[in-house]
Structure formats: structure tokens, C-alpha cells
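Heads up, one of the protein chains got dropped from this complex, but the rest are sitting where they should.
Read from first to last, the chains carry the letters A and B; within each, the first residue is number 1.
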Amino acid sequence: MADASAYVKTNAEIQVYDDDVRAEDVAGQWQLMWWRFKRHKVAVIAGICVLFIYLVGIFAEFLSPMDPNDHHTRYTYAPPQNVDLFHDGQWLPHVKGYQVEIDQFTLRRTFVTDEEKIIPIGLFVKGDEYKMWGLIPWDRHLIGPLNPRDPFYLWGADRLGRDMLSRVIHGARVSMSIGLVGVAISLVLGIILGGISGYFGGWIDNAIQRIIEFLKSIPTIPLWMGLAAAIPLTWEPLYVYFAITVLISLIGWTGLAREVRGKVISMKGDDFVIAARLDGLRTNKIITRHLVPSFLSHIIAQTTLAIPDMILSETALSFLGIGLQPPIVSWGVLLKEAQNINAVATAPWLMIPGLAVVFAVLTLNFLGDGMRDAADPYSHH
Amino acid sequence: MFDDSKTKTVLQVEDLKMHFPLIKGLMRRRVGTVKAVDGVSMTVQQGETVALVGESGCGKSTLGRTILRAYEPTAGHIHYNPRGSDNVVDLAGLNNNEMQKYRPDLRMIFQDPFTSLNPRLPVVDIISEPLRANKIAEGVEAKDRVADIMRKVGLRPEYMERYPHAFSGGERQRIVIARALVTNPHIVVADEAVSALDVSVRAQTLNLLQDLQDELDLTYLFVSHDLSVVEHIADRIAVMYVGRLVEFARAEDLFRRPLHPYTEALFSAIPIPHPKLRGKQHRVQLPGDVADPANPPSGCPFHPRCAYARDICKKEVPELAETGSGRTVSCHRADELALKGVL
Partner (left out) sequence: MTKTPVLEIRDLQTHFGAREGLIKAVDGVSMTVNRGETLAVVGESGCGKSITAWSVMNLVPKPGKIVGGSINLYDRNGGSVDIAALDPKSAEMRAIRGARVAMIFQEPMTSLSPVHTIGNQIVEMIRLHQPVTKKEAEAQAVRMLDRVGIPKPTERMAAYPFQMSGGMRQRVVIAMALSCNADLLIADEPTTALDVTTQANILELMKELQAEHHTSMILITHDLGVVAEVADEVAVMYLGRAVEQTDVFTLFDHAQHPYSRALLGSIPELGKTRGQRLTAIRGMIPHPLNRPLGCTFNTRCPMAIKGACDAVEPDLIQTGPHHHTRCLAYQNGYTHHFDKKPEGAMRPSETIGGRAHV
């Protein structure tokens, strides 16, 4: 056995380590998730697009050339204008004015471009006065005609001669934030109720599950219609807006709560949770320190995927005329107005809000997919 | 209650039962009871290593976890004699708040070094958790203790800011051990502490556990199904079958001359690591499967598989009792049988 002693090592000798600290050795879960997310090119691009949409929503007043509710009957259904950068070889960004032609037989008014009328445009121009976020009075717009009285309809005008571009931009604020606020409410309700349900089990779990089943068993559209009808007509638009948000999230949280409950139940028996309990950690600490961080990333990814549903719900409700009402401008409200005429044929630009919805929903979905893949950075173990 | 001989009894488990409801179906109805631990009594002395062995599902882990009060015992007592004290408390009777005080004394080493460490926390937070949770130490002091214990288990303290994924399986197991020992515990339940490790790393870890036992005066409850490891490390061995102890004896006695037919069969199945001894082993074949703890057989739970069973075995449950020779076994025929050991 003398030979064998060559192999006997004390604990001190057993340490053989590489000394260089690699970045991922000290990287927490969010860092690892970010690294993993970055590898998803499509999701990153989608993320940038989503960010762009939200920025547009946030700075709507500044970005829109006009007040979205300002009407000009002279320009009813004016078609979109083109931006030209040069005039006679000279640098002069401009659009062209309109000329109205009246058809001899049908008496229909049609707009044609007035090649003579040059409307110079610029950046950071003075225009309609507004209050940024309802607080800061200002009158600068990112883009607009140098003379505020000139017509400027990059995306055309609607029935009342309101600028579609400005309306879509303001619609982004309402529609996108409904998704966000709705999802935030669902998230809070879902995590709290789902967490309680999963962790404590027993009668609490039973009660919450029954409520969820009840809510889920009611057909959504009639429920919304009923509840939306119950909102007093006299309410201010802002209240209506919040009421609708709450209505939408009322259904949204049930799915999230189920998800959270499932995660908590499966994790409750996990070794590291039992270890935490044996460490002497109190229940609320176990939940906040171990359980929530473990599923939060999944839930956030899941919620990102839920935002498009909320946006579509709002659009659907408003389109049916039971959601938001003018003067609030949302994509759904805008689409409802596109119902009124044979929009596709005569004024196809009224459908632009529909494209905006599709764009927002798609990018949010791509973003959510990427986040879901990145949500468990430890999965390769 | 405890005798005054040189060795002090630190743990006396009395008729401990841990039953789980068996829940099935969509309506989550209770359709039965899993008697995972069903009337276990045993004593553990200061500084010794008691091993729990038995086939998968016999309740080894549940017994260990119930003693640590990870579960609410269904019945029975867990008398614990804290270090440096003559008082004896019944852990089974404490509520969660009262139990809190003893958590640092009774610690657990988990089997799986991957699932038992929260991947989202750096090692320093993982190891210091019991210190902070029990207000033993905080801040710099806690960090010092973490550094200390990391050094003891053969990890470099400089690595405490790293996350578990930066460590190999064997190193992670050391983290698990460090977390268990950082509170300077009295009794440590090691549940398959080395089973998930590779042979060479397992040897390091076993050596480490033995060194730490001497150094820190630890008492181990060593749960394992690897009988050669158990023989290597245990002073006494408790053999479990379907929630009960069938035999409890000093390791040498058990390996030389088992008294329970199940012990004989179990030990005879250990592969002997030398080809020269191939075929020379007396091997007892066990027919059938392990009994279902939700539906254990009548009488001696082992009787359907036992080669020595008589009529009485089907009807009466044998008590875990001392035999004439002073050993503890639960078999109607313990005194008349001459069973073969493997040593």
C-alpha cells in the first residue's frame, strides 16, 4: 500500500483552480439573460421597434405635426402628400398644396396636387400650441409646415380633415399604454393571487381557482360589452380609459395567476426552496428572495406576449363602438371611423392605424419570443 | 431519559410517523395515505455516524427530513439534547416559530448539488443565508464566517462572489456542505451527500466529511443507498423497509452477521469490487418488488419476499426489539435464524 500513499492528498492539496475569473462566473441571472437575448437578432430588432413605438407614444404631442382633433373641412379626405427635398435644384424641403376638382357628373370632390403651390416645411417648427403630457406648454413640432396655416397631411386626412399622422401618433400613446397598464395590473394580480394559491394551497388555493374558473367560463366579448355598457356616458374620457383598462386586465390576470401557481407548486418542492426553509427563512422571505426571482423572468416574457392581446382587445372593443369614445384617439377608435365609408376604395390611408396595430403586435410578439428563450439562462445545465 | 454514560445521546426518535396524503385526479381527492415513515424509533449518540439504508422509496429521505422538521410529523417524538445543555426538547411538538431556534443546530446536506443551490444567488449569499436568517451574523462578520467555512471545505474564499454555475459538480457539493456547516451545527443529515458525484470526487468529499466530523464534533445521519460507502463511513446502521426500521446495529455486526432476512438480502447484493471474488458470494435473491408504502402488506411488511416467512409473519407485525444477544431487530424469527454476512 506504500505506493498508494502517493495518491493520498489533503484537502488543501485538492484545490486545483484556474485563476482567471471569467465574466460569466460572476454574472447574475439578468446579465446572463441579456447575453442570451442578444444572440436573438430578430428579437433585438423587434425590441428596438417596440421601444420606438413607445417613444412615439410618449412624445406624441411633439412628434405629431398638428393637434389630432383640429379639423379643417376644406381638406376632408385629403390624400397623403409627398415630401420633396429640392426645388429647381435648390435645397428646399417642401410639400405641394392641393387643388380641388369637382367631377362634372358625380359632383364628387377630388384632390389633385397643385404643382404650383410650394409649402416649405422644416424641423422643430412652430405650430399648434399644446401641453406636453398635459403639463408643459409648448408650440414646437418635430416636423411641420413653416406656415402653420398651410395644409400638411403626410398620411392624408380623415372625414373632418384631421391629420392622420397626428392621430396615429396619438393613438399609439393610448393603445400602447392600455396594453402596458393592463398587463401591469394583471401582473400584480396574477403574481399575488397565483403565488398565494400555489404556496399555501388548501382552501385558499381552492377559492382562488374557483374564481379563476368562473371568470374564464364567461364568454369575453359579451362580458366586456355588458361591463362597457355599464360605464356612464357622462364620465370623462380619462376615467373611461382607465375603466376599460381594468376591464381588459380583469380577464388577463387569470392566465398569469395559473402560470405563477404552477411554477410555485413545482418549485415549492425543489431542493433549494426546502434548503431555504431549513436555513430558517420565513415564508415571505422565501417567496420574495427565492421564488419570485426564479419565475419573474418567465413571467415578464409571458407578459410581453400578453400585451398584444390587450392591444387587440382594446382595438376590438373600440372598433365595435363599446370601448373608448372620441375625442380619445386610439387605434381602435381610428379604425372604427374607417368603417364609415368605403374606406379601402376612396381613402385607403384611413386604414393606416390597422397597419400600426399589426406592426405593434408583431414586434411585441417577436420580442416576447426572444425574451422567453432567454428567460432561463440556466437551462443548458 | 438519557443515560449518563460517556457518550451522550443527542437525538432520540420515538415512534415517529410521517404520512402523506395520496391525492389523485382532477378533483384532487384524497385516495389514501402514503406511510413514508411509519413508527421509527432510534437513538443517536454525540459524534457518531448513523447511516440509513434501504431500497428506493423506503422512506430514508423522509425520515431525515422529518427529523429536521422540514415536514410536520404525523405522530411521535424527536427528543433533542442541544449542545452544552441538559435540557431535552421534543422537536416534534414545536411550532414553526419555536423550531426556528434549533434550525442552526440541525442542518442538511442535499444530494443534488445542482437543484439544491439557487442559481440566481452568488455563493456568498447562499452560504450566509442561515446566518442572516437566524440573525447569527450579518455584514462583514457573516462574510468572514463564509470565508472561514469555504476554506474548511476546500474552496477558495476569493470565489465567494461567483455564482454556482461557475463551479463543477464536486465544488458545488462543497458549497452545499459549507452552507450546512456554516452555522456550526450539532447534527447534520447528509441525504445521499455523495451519490451524485463521480468516483474520484466522491472520495475527496467522503474524506472531507470525515475530517470535518472530527474537527467540528459533528453527528451525522448519513442517508445512502450505496452500501460500500456506508460501510466505510458509518458507526451504526439503520436498515429501513417500507417506512420502518427492520434492524439497527453497529456496522461491523451488521455486515458480519445480519439478524434480519432483509438485511441479509440487501447486503448480499453489494457488488464486490474484485474480480477474483466473482461468484464466490452468497447471493440472496429477492422475489417481487418493494411493497407499496400506500398499501403495505399485513404482518411483517417483508413477508411476501422473505424466504424464511412463517404463518405468524403474515398476521403479526414484529416489534423492533432487543434480542437475547442485545441487538435491535424486528423479525419474529431473529433468534432462530443463522444468516450470512458479507464480511
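Annotations
The rule we apply is simple: contacts are C-beta pairs under 8 Å (C-beta built on N, C-alpha and C of every residue); 3 or more make two chains touch, one makes a residue touch a chain.
Since the structure is predicted, the reported quantities are computational estimates derived from the model, not experimental observations.
Among the residues B:E72, B:D289 or B:E322, only B:D289 touches the chain that is left out of the figure.
From the set B:A70, B:V88 or B:I270, the residue in touch with the chain omitted from the display is B:I270, counting the whole complex.
The omitted chain makes contact with chain B at the following residues, 55-56, 168-171, 198-204, 206-207, 210, 225, 227-229, 231-233, 251, 255-256, 265-266, 268-278, 280-281, 283, 285-286, 288-290, 341-343.
Note that only the chains that are shown with their structure count from here on.
Listing the residues of chain A that touch chain B in their complex gives 9, 11-12, 14-15, 17, 21-22, 24-29, 270-272, 274-282, 285, 290, 293-294, 378, 381. Of all residues in chain B, those touching chain A in their complex are 65, 68, 70, 100, 103-104, 107-108, 110-112, 114-120, 122, 129-130, 133-134, 153-156, 159, 161-163, 165-166, 179, 204, 207-208, 211.
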